[in-house]
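The other protein chains are all here in position, but one chain of the complex has been omitted.
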Amino acid sequence: MSWLVVSALLFAIGAYGVLSRRTAILVFLSIELMLNAANLALIAFAKQWGSLDAQVVTLFVIAIAAAEVAVGLGLIVAIFRRRETTGIDELRGLKG
Amino acid sequence: MNYDALMHVGLFLPLLAGIALLIWPSLGRTFAVAAAGVTFLLAAWLFAGAQGEGAGYASQTLLLEPIQMYYALGLDGVGLMLWLAVSFTTLLAVYIAQVPIRMLGWALLMETGLLGIFAAADLVLFYVFFEATLIPALLMLGLYGGRERLKAAYTFALFTLVGSLPMLAAVFAVRYLGGAPSFLHADLAANPVSGAAATWVFLGFLVAFAVKTPLFPLHAWLPSFHAENHPSGLADAMGTLYKVGLFAFFKWAIPLAPEGFAQFQGLLLLLAAFGAIYAAWLAFAARDWKRLLAYGGVSHMGLGALGLFSGHADGVTGALFLLAASMVYTGGLFLVVGRIAERTETLEIGPVRGIAKSAPALSVLTMFLVMAMIGLPGLSGFPGEFMALLGAWKASPWLTFVAFTAVIAAAAYALTAYQALFQESPNRTVPDLTPREWVFGVAVVASTLLVGLYPKMFTELIHPVSEALAKLLGGGA
Amino acid sequence: MQETILLPLIILLPLLGFAVLGLWGKRMQEPTPGIVASALVLGSFVLGVVLLAQGGARWGLEDWLPGIPLSFALDNLSGLMVMIVAGIGFLIHVYAIGYMHGDAGFSRFFSYFNLFIAAMLVLVLGDSLPVVFVGWEGVGLASYLLIGFWYADRVNGDSARKAFIVNRIGDLGFLLGMGVLWANFGTLSISELREAIAPEGELAVGLNNAALALAAFLLFVGAIGKSAQVPLMVWLPDAMAGPTPVSALIHAATMVTAGVYLLCRNSFLYFDLPDVSFWIVLIGMITAVYGALCAFGQTDIKRIVAYSTLSQLGFMFVAAGVGAYWVAMFHVMTHAFFKALLFMSSGSVIHALGGEQDVRKMGGMWNYLPQTRIHGLVGALALGGLPLLSGFWSKDAILAYSYEYSPVVWFVMLLVAAMTALYSMRWFVLVFLGKYRGHEHPHESPSVMTWPNHVLTLGSLFAGFVGLPYVIQYKNFLEPWLNKVIVHHEHEKLPVLEEWTLILVSAAVAVGALYYGYRFFQAEAAGRLPAWFVRFQEASLRSFYADDVYNALIVKPLKSVAKILFDADNGVLTGFQWLGSVTGTLGGLLARLETGYLRFYAAGLLVAAVLLILVGVIR
Partner (left out) sequence: MSFAELLAAALLLLSALVVVRASNAVHAALALIANFLVIAGVYVGLEARFVAMTQIIVYAGAIVVLFLFVIMLLSAAQANVGKDMLPGLQVPAVVGALGLAGVLTYAVTRFTAPPNPGTLGGGLPQALGPLLYSPEKWLYALLVVGFLLLVATIAAVVLVEPERIVPEKVIKSASEELKEMVER
């Protein structure tokens, strides 16, 4: 139970990081933090409910996170080559 | 004979032919004419078959299991009549209009959409056809239209799409509020919505169908749509066929939400009557043929709408008959105007005069169609107009009187324009009908005469359906 | 009454002529189209007479439109009309072969002519109101085509259009009248309506009299349009724009008599509705007076005759209004003879003068045209009502019946009869007497034109003897023959003395007016008219400004409003576009939220997530 609270706090810290960081890499790091918070919650639930399925899902989350990091970092590198920056405030293509 | 198969073939043949033509334009006009011709023959075959058996066709296949949506086609007398009108007019248009070959492909695509609208027996399927037909219509306008085509296309798209959204909502509302097990017409009609829901459902349909009727004041897209389309009249003829609002009211909106219809009946009668006389009046001031025909069409649909909304069987029969007949003669007029425009290089009324001298056969052909349009008895425009009047009188004598002053105005604007172009002292010599145009002319004149002199051919098929609707609405025969 | 397919054949013959001549007429040598057309009309006439002699015929097709049959009936009434239409029509056809000689549109002309006859026959034979309406509009179309026959001239096109549009006003009345009958009786078959409304010649009990009166009135509006009664009379004089045989056909055999026929055919509607009948009498009287007054000032030889038709149609309407339906038909018949004769002798004069139509440039034709002068004289005297000629008998019968209805009506109509005699003499004097005032070399028409006129002259002389008043101890053929099929009230016969008095008064008035006219208008030929009469003629020439009033009060306002509305209609579109721009502005405000900063969007996400979870946990 208490680990759930820790997970919630970790998640919030990660969210804070996403908002406050200005370079793409660090935003990304913060997102990883949030993912781990979610994993922690899953494992804690698994323990409480005695269910192995939650652990399996955690494994999937880790695998998908790996894929996400591969693509995400690729994107960051590609953008850096065109824009010479990793600052996300300078990427405003979505402006309406 | 497996008529159901004919129905499916007839529906999708134009689509396939149209796609083929878009990919390989070198197939040429002959191919398009052949495809349209076969489609017309199939429709005629189906029609002849129904004459013998006295019943329509139906076929259904479950398409989307979770929402119980069917690929369901059904052709009763009304559907058969409209299939004939659509396929005949498309054939005429494809045969006569001088356009880039790819445009013929778009026209054929549009034909499938139109046939689908009249055949669909599942509301979702109907919606799909109803909306899909918009695409070729827009593309024809956008790709081949006149100088202001993008503005016209934008207006047209806006009106249509604004109508479509409430309709989509109504499509789902009518099933789930009415408690029907599927989207099939029969199921929906057996479980009509009632109460306040009926009002809202009908309103949803109303907006979409009024745009396509077109009913005042939602007719505003039409004049620029016609004026900006390709001068050959192909797109105008197809656009005329797309004025399916009356049919949609008849088949879907009214039977699915009769209580809603009852709420709006007075307003609808008023709008129909006002639109009829208003558009006829405006047509008098039109300075080019296409706008004239556009307003004339609005006026006639107003008369038809008056008949339909009267809720009496004769009025309903008249409205549907008028719808089918006007498809042929208005479409034919647009095509003839296209032929004239190619000769005189203008669509304006006034600069060119007296061409009856050099082109007598062309003038006779035009006169024929103009007379059909203004409802001369013996031609195809009359039976529908007349039955609509008989029905409308029962519902509201005063509105009928007001609306039908449009027949006086029709004579005025149509003959004035005719006189300006064909009569008075000639200032231009133009070639008379080519052999190809003779074939076209004979076909359209023969059909107009046949339908006008022997309306029984269609009325005996559609009147029972109208009577069923009138019974549903509680009106007498 | 036999069921026979031969009945529609009466109509199909001229229709066939229309189609054949329209399609292939151009390839025929000149007289052939005329001969074909005339022969077909003669065929219709013979067929009609034969069928009538066999006691009439009917033919029908059920459910032509739902509940409405396509049916035809040939009885005594429609038989009489078939004889007039096809018989007189045939003579006019023959005449036209000569008159239209050398015209570029010779075959087109006869094609339209046959269409006219066919449409009129549909109108006459139809036993179902919509079928009658088919013919009703068909004659409208044919008259439109024929009035605008020489369409290269703008005026002709305008006149044709005017005729069609004004007729359409009446047609709307007809249409709406059918609407009333359909709503109340559920049938539009004339024989069924007759059974429903007046079985056994008496008005059925329990009818909705208001609806009946409305239907009767609306159909009467239709008749007003077609028969050019006031206020829809403006098209008829302009219809003179067509070739002369067209005028003869419109005025004598077809078209304008249709309104009278419609009233007689549907007399079961009118015979017991005094209110509507009163309106018919009133309109008829006004038209008779108006037509007669207008005839005095005309300078066009055909327009004089045209206004006389207007006036005579007024007589027929008065007859129908007072309930003397057979008399109305009687006058239709005699009028057909002498009016066709008048037009065709006018045509001969025009032909002789190389197209000149202005009576001020005529005169003295008595010396040039030895046959036409007889035709003209008989026609004018018959129109003027010289005793013993056909026009006298029918007009006298109308006067007698209107005396019974009201002495006021009788007196007014007597005045109109006197005026008729005056202007018919004016026509005759200006054209035939005095010295020739033009510069052409008049020559008599070919025999193909004079022979039809010979026949018509005989008719104008003797046709009246089929309907003599009862006081002349000789059989009246027409009255019982027609009354067999016309629903009507039996009239009390006037006492013998009164009847004789009326006959003698009208004879004296006619003779006196004819003589006075003969003297008076020789002064006009010489240009020595009293000043008041000249002023009167100026107003009369312009038809007492009816056209100007209509143009100023109706046509012009309608046109300008149309222009205004046309531009305003773009306003409707603009209105919708304004709605669109409101939406656009709102959307623009929302679009400001799209800053493009990723972190800004993430913040939004966070806020939304917090709120959503909050909602989730609180529930």
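To keep things simple, chains are lettered A, B and C as they appear, and every chain counts its residues starting from 1.
Operating definition for what follows: contacts are C-beta pairs under 8 Å (C-beta built on N, C-alpha and C of every residue); 3 or more make two chains touch, one makes a residue touch a chain.
It should be emphasised that the depicted structure is a prediction, and the values quoted were computed from it without experimental measurement.
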Over the whole complex, note the residues of chain C touching the chain we left out.
597, 599-600, 603, 606-607, 609-610, 613-614, 616-617
Of the residues in chain A, which ones touch the absent chain?
1-17, 19-23, 25-26, 28-30, 32-33, 36, 39-41, 43-44, 46-53, 55-56, 58-60, 62-71, 73-78, 80-82, 85-87, 89-90
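The rule is simple: only the chains that are shown with their structure count from here on.
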Report the chain closest to the protein's overall CA mean, measuring from each chain's own CA mean.
B
Please compute the C-alpha centroid of chain B, do the same for chain C, then give the distance between them in whole Å.
36
Chain centre separation in whole Å, for chain B relative to chain A (CA means):
58
Can you name the residues of chain C that touch chain B in the complex?
22, 61, 63-67, 130, 133-134, 136-138, 141, 144, 148, 151-154, 157-158, 161, 164-165, 168-169, 171-172, 175-176, 178-180, 182-183, 186, 558-559, 561-563, 565-566, 569, 572-573, 576-577, 580
Note which residues of chain B are touching chain C in the complex, please.
155, 158-159, 217, 220-221, 223-224, 278, 281-282, 284-286, 313-314, 317, 354, 356-357, 364, 371, 376-378, 382-383, 386-387, 389-390, 392-394, 397, 400-401, 404-405, 407-408, 411-412, 415-416, 419, 422-426, 454-456, 459-460, 463, 477
Of all residues in chain C, which touch chain A in the complex?
591-599, 601-603, 606
